[in-house]
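Only a single protein chain was left out; the remaining protein chains are all shown in position.
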Amino acid sequence: MGADSSAPTVRATVVQASTVFYDTPATLDKAERLLAEAASYGSQLVVFPEAFIGGYPRGSNFGVTIGSRTAKGREEFRKYHATAIDVPGPEVDRLAAMAGKYKVYLVMGVIERDGYTLYCTVLFFDSQGHYLGKHRKVMPTALERIIWGFGDGSTIPVYETPIGKIGAAICWENRMPLLRTAMYAKGIEIYCAPTADARDIWQSSMTHIALEGGCFVLSANQFCRRKDYPPPPEYEFSGADDLTPDSVVCAGGSVIISPSGTVLAGPNYDGEALISADLDLGEIARAKFDFDVVGHYSRPEVLSLVVRDNPTKPVSFTSASVKTEDFQK
Amino acid sequence: MGADSSAPTVRATVVQASTVFYDTPATLDKAERLLAEAASYGSQLVVFPEAFIGGYPRGSNFGVTIGSRTAKGREEFRKYHATAIDVPGPEVDRLAAMAGKYKVYLVMGVIERDGYTLYCTVLFFDSQGHYLGKHRKVMPTALERIIWGFGDGSTIPVYETPIGKIGAAICWENRMPLLRTAMYAKGIEIYCAPTADARDIWQSSMTHIALEGGCFVLSANQFCRRKDYPPPPEYEFSGADDLTPDSVVCAGGSVIISPSGTVLAGPNYDGEALISADLDLGEIARAKFDFDVVGHYSRPEVLSLVVRDNPTKPVSFTSASVKTEDFQK
Amino acid sequence: MGADSSAPTVRATVVQASTVFYDTPATLDKAERLLAEAASYGSQLVVFPEAFIGGYPRGSNFGVTIGSRTAKGREEFRKYHATAIDVPGPEVDRLAAMAGKYKVYLVMGVIERDGYTLYCTVLFFDSQGHYLGKHRKVMPTALERIIWGFGDGSTIPVYETPIGKIGAAICWENRMPLLRTAMYAKGIEIYCAPTADARDIWQSSMTHIALEGGCFVLSANQFCRRKDYPPPPEYEFSGADDLTPDSVVCAGGSVIISPSGTVLAGPNYDGEALISADLDLGEIARAKFDFDVVGHYSRPEVLSLVVRDNPTKPVSFTSASVKTEDFQK
Amino acid sequence: MGADSSAPTVRATVVQASTVFYDTPATLDKAERLLAEAASYGSQLVVFPEAFIGGYPRGSNFGVTIGSRTAKGREEFRKYHATAIDVPGPEVDRLAAMAGKYKVYLVMGVIERDGYTLYCTVLFFDSQGHYLGKHRKVMPTALERIIWGFGDGSTIPVYETPIGKIGAAICWENRMPLLRTAMYAKGIEIYCAPTADARDIWQSSMTHIALEGGCFVLSANQFCRRKDYPPPPEYEFSGADDLTPDSVVCAGGSVIISPSGTVLAGPNYDGEALISADLDLGEIARAKFDFDVVGHYSRPEVLSLVVRDNPTKPVSFTSASVKTEDFQK
Amino acid sequence: MGADSSAPTVRATVVQASTVFYDTPATLDKAERLLAEAASYGSQLVVFPEAFIGGYPRGSNFGVTIGSRTAKGREEFRKYHATAIDVPGPEVDRLAAMAGKYKVYLVMGVIERDGYTLYCTVLFFDSQGHYLGKHRKVMPTALERIIWGFGDGSTIPVYETPIGKIGAAICWENRMPLLRTAMYAKGIEIYCAPTADARDIWQSSMTHIALEGGCFVLSANQFCRRKDYPPPPEYEFSGADDLTPDSVVCAGGSVIISPSGTVLAGPNYDGEALISADLDLGEIARAKFDFDVVGHYSRPEVLSLVVRDNPTKPVSFTSASVKTEDFQK
Partner (left out) sequence: MGADSSAPTVRATVVQASTVFYDTPATLDKAERLLAEAASYGSQLVVFPEAFIGGYPRGSNFGVTIGSRTAKGREEFRKYHATAIDVPGPEVDRLAAMAGKYKVYLVMGVIERDGYTLYCTVLFFDSQGHYLGKHRKVMPTALERIIWGFGDGSTIPVYETPIGKIGAAICWENRMPLLRTAMYAKGIEIYCAPTADARDIWQSSMTHIALEGGCFVLSANQFCRRKDYPPPPEYEFSGADDLTPDSVVCAGGSVIISPSGTVLAGPNYDGEALISADLDLGEIARAKFDFDVVGHYSRPEVLSLVVRDNPTKPVSFTSASVKTEDFQK
């Protein structure tokens, strides 16, 4: 590559839209419509919000208080569990087919079902229609800890693709400096941040990460009104009695930021939308000239992070053949 | 799967009956009668007690004291050995045929003969009449250790079937927390506990396992009177001179318990019986929402169990082709 | 020790009483009164319930729903955090002094404050007034996960004392087979189970553990009425509007069980009480002759548990001197 | 401590002012005037910018291009070296006396001289007039790397004081996630960020750090006009020929932010100023309830940082007595 | 080996030539022409200057002054970064092929690209066409510190080959006594010193090292005129307005010195050239009889150097397979 060769530019879209709650087939249909629309604009990469497939049960408390549960909450979990998807499984196959049909790289937030534990997971697909692998949220936030399990170090992938190195951190994982550093060390260039946090201060973290990591940051959040969830009593927002069907319960704020901290598109707080930008990958070298967090600006002799990225299982079987996805990166 | 889809319900039967001691063909006949009866009630799964085929030589000491044996005890063993079955073998074929004929999943306690060592084994058959595989008791109790060998880690199977994931632990194996955990890790949903322990406190363990494992527990024990064994002097209950032919020597206590610890059927201490219940598999998700022993409630980074589930043999031959069943799971 | 020497008998008391909520000094005063009373009966070991110091915030949800928090909930946490105690610290000193004054071994459930993360912890003291160390709950249940951190493998102690080897597992930790096995492996003889679970089925697990572990099990729970918590609006039981001040919100069920599964005292569901029994330590050998879970009844070559009991810290400093308690066992 | 006890409130001041360049005695005089003024407002903690003592040689290139130096640049360094201070040394004594006289905690950016290598250092003093220790910048930025050495892991202190736990990271050190995590692990509550970066995006990083660390962030920058540096040709801004004496060459932007991301004072881009706020330390517990970066929101089993905090010297002498400050923390 | 056997003589060539700046393919072509020419003279070892591939950006300042950068400087870095090579990578393959084709040992100065950090690196190839490994400069000089990262202790190799033990130190690394000692300890016999320092006093260091190390020293520098760099404004020599296209900007001074301090060839300050000499390896033993720096003339009980030669990474992944070159020596 000669010095005059310009770095590639990638058109990327962040989807700001709501799950069709408790209806996974309809949510997949909606995903396909949004994907088609983004592809029609020439987008090469489409990032969906956290838990887009399976849904983010905002406002629910699953009948749990300290030391107590309710039968209703357990049944709520059974339904939520039934809405989740197996990985791999038929819904994953359908998402892969979509990515291939519209020739886009797809980053999709899902609720993954592994036996009876759920995970908040992001799936990655290439534009040839292959499922690449997944990231499981390593630390759920607050009440999420009672509905989702905890990912381990084996699913913190960064995929090297023709449009750049892609990975994802979900919601407040983005506040975890050691997790981010693990991803920086894998060379992440297009840092996807599916989230459920629509507050203003979220933007500060997105800008900071772009600067810290010298990477593009693409944050996708759902935009949801109360009516995007089933009506009460089927679905209830605990302690929020004054919601009208049109009340905004998640305001979005999806955004795309460059490695130098410039906001390229968004943040959008107005409604469902596709937020798109052209990413000049040459910005990365220009930014890392100043600050390369795991390169010239690290002090590995003083500060070194160990990432245990082998799968941890409560029980391991010595004769079991290793499944491919366990070692994806 | 939409959230409204209900989980399947499975009708299961636990057999509480006695071996026809020293008469394996008659015992097989008796098994078929009991199986037919359970099937006629619509049962999809039938679980027999420990050592139903081959017999549980209750009360015998095989002439053994510390430092000494007797010729009589040796002959007693020869007879017991002769009653045991080869796996595979003709009795296994017959059991498979029965399962297919009555279209039930069959879990059967047997005494397995492997050369001149016996094992306390459970065999699994599907409702199409296929032998699925076996579990060998890994640790016999007390005097059992002089008549039975020790299973290894290669036969602790859990079978995924249309009616749920099925496995078995035998008698005091159920007290082994690591063994249970191995089965939980394999996703067991219908936990069979063929046993020979008829004491009240056995019920506590059964309830605990249902809660701990988030699974249905089906415990099957024989109900035996003295007369179910050959009369003295052919067969003697050592040190129990006051037994009448009608004395109960094993009181049963077979039981079925749900994942939330609710007793669905039994315990029965009255006589031979078929104990049946309908298992709502949706209970599993509801229970695991609270406690998923190898999922969200595990700490694999702190506590990790290693199960060596490759077969261990005292002698291996390099040219030998690996038999399929060695790797079943 | 000659064969005639009898094994020691230990008088033990389980305290069933309620925290003085939000008032740690008053709770310590109450603890001392109860301790004094138990000692006056000759008790050598006194076990308090989970979170006796610091309180179990039953019925609270800390304003948390999925994806949302409230300022009120955060302030509730600040107050709960302020009620917790540092370990070591002045409250630990006072508890140690109490143990020494009344010459009892003391096992006390507390809420431990470590910076801004809380832990559900059990403290151990000897009858000379020394603080021995602590156990931190390794996996909080359900909503507890948003108020308490997760202990690691370094604080699963079993203390060898003149009255036997003492350790503790808290509430649903008792359902964790690998954690229990870790304690069995350390030789636990007097297994304390401070809890907040007052349901009947809790008794099954206690009996099972006594049998499985071949140890005495002492389960202590609080007995609380609604009025033992501050009145609304200062403290609210979420979604429980029909509580009167006298409503029982935690029914106790404290119990003492022998290694053979015999209930020695309790369960008591009637009110605050001291439940006491004399523990004949000779029972342990008699029980383990049958079943020694990490001894003759284990199969370590097949099933082996790895306990990572070094402290895990997100950040370690290479020059830091190792603190003694980190390696206690 | 009862739950009703309120957390302390601390009045803090960030100084936004310029060094008297090349005149260390005059800079110390100016520091004392500013400190006195802050103290007269009741401030208990005063934070000065990076390199306030010794100066930040903005716009200089010290005659260095790749592969080349100039005699003029070397003489420029000799003068800069002469302006720096030894630690400890007479200037440190004077700063300590100031802190004691005005009864404030003082955090002061200095250029430290250690032989012929300079360090960009922050010094800490308590309100009784004691020098507490220092932090040396571990990784200088860009051209700073030719005038300043690199600190090691032994000077990343956090001091526990009656007004909270205080530490500092300098300028783009604040972008180093592993360094920040080391400070979080030491429990930092009042995070000082002396800087020379006056760009808008600096604010995003400050807000992010407050959220990530759950701490107060106090960022102090100089406000400098061209005339605050010696006139040309004595001091030259390379490639900036159009500067008038009143041109702003560093716009400040000093700011104070709370653990929840609220801006309490500043950012100020207008001129020299004292920026003050009252810090309610109770905010820390409220914020860490949500997110405790090295507590309940860490995953030490997966991600663990090792900080080598012993001093590293190119040469060590076995008989040398260890100097106290080498092991400060 | 009998005493009469003569030690081998090796014909070695030092290349004094200029990079084709910003044109890596053309530079590789030029390297091959020079290599072919040296081989045609019978040379067995060819040493190129520092940064021959990728270029030494002499006179540039990348738009950096203290506290400031320029967009132009960042773009200059992007282009420089694009000119660098990955190791391994296609350019490394081509160099290996060249070495094999001309059957020479090749020591080549390159700019290595590792993500977005660059290193000043020397690559080693054997005469069969194999890439042996690399040395990364451990401490860049002056402004180099803003464009190049710092090597660690894992890439200070000395390769044992049929023509002697070969290693390299780059430019002012040759002034680092501890680094040299590390190489002496690895037994270096042919010490390569690619450099960018063309001053007379460089010769003193080369002679000193030959004496100190008892090794042959081969120093290679570029000979460059202003016209070997792109014309302004594409490439500018900061503050050097009086350069004509023919101005010498790097005068070479390449030299070959024997272990006894005798200059065998060079220094050449006249233009591009191949400087060759025959190295009588028997000289080494003769010189070390007097002075063996890590042998009889060391005092290890008084003075001992610790070389931390494990790779230091800011982030390590426990499952990562170890790359071979990390442990080369």
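A, B, C, D and E are the chain letters, set down in written order, and residue numbers restart from 1 in every chain.
Simple rule for what comes next: contacts are C-beta pairs under 8 Å (C-beta built on N, C-alpha and C of every residue); 3 or more make two chains touch, one makes a residue touch a chain.
Remember, it's a predicted structure, so these values are computed and weren't measured experimentally.
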Missing chain: touched chains present in the view = A, D, E
Specify the residue from the set E:V104, E:A142 or E:C224 that touches the hidden chain.
-> E:A142
Give the residue, chosen from D:R33, D:R199 or D:K313, that touches the chain omitted from the document.
-> D:K313
When the complex is taken as a whole, what residues of subunit D touch the one chain not shown?
-> 22-25, 62, 69, 71, 73-75, 77-83, 114-117, 146-150, 152, 308, 312-320
Which residue numbers on subunit E touch the omitted chain?
-> 138-139, 141-142, 150, 152-153, 172, 175-182, 201, 203-205, 207-209, 211-212, 261, 290-291, 293, 297-299, 301-309, 312
Using the touch rule from the top, list residues of subunit A that touch the missing partner.
-> 301-302
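The rule we apply is simple: only the chains that are shown with their structure count from here on.
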Rotation angle for the CA superposition of subunit C on subunit D, to the nearest 5°?
-> 75
What is the distance, in whole Å, between the centres of subunit A and subunit D, each centre taken as the mean of its C-alpha atoms?
-> 36
Whole-angstrom distance, CA centroid of subunit B to CA centroid of subunit D, is 70
Touching two or more other chains - residues of subunit A = 62, 69, 142, 146-147, 150, 152-153, 178, 181-182, 184, 290, 293, 298-299, 301, 303-309, 312, 314
Determine which chains touch and list them pairwise.
-> A-B, A-C, A-D, A-E, B-C, B-D, C-D, D-E
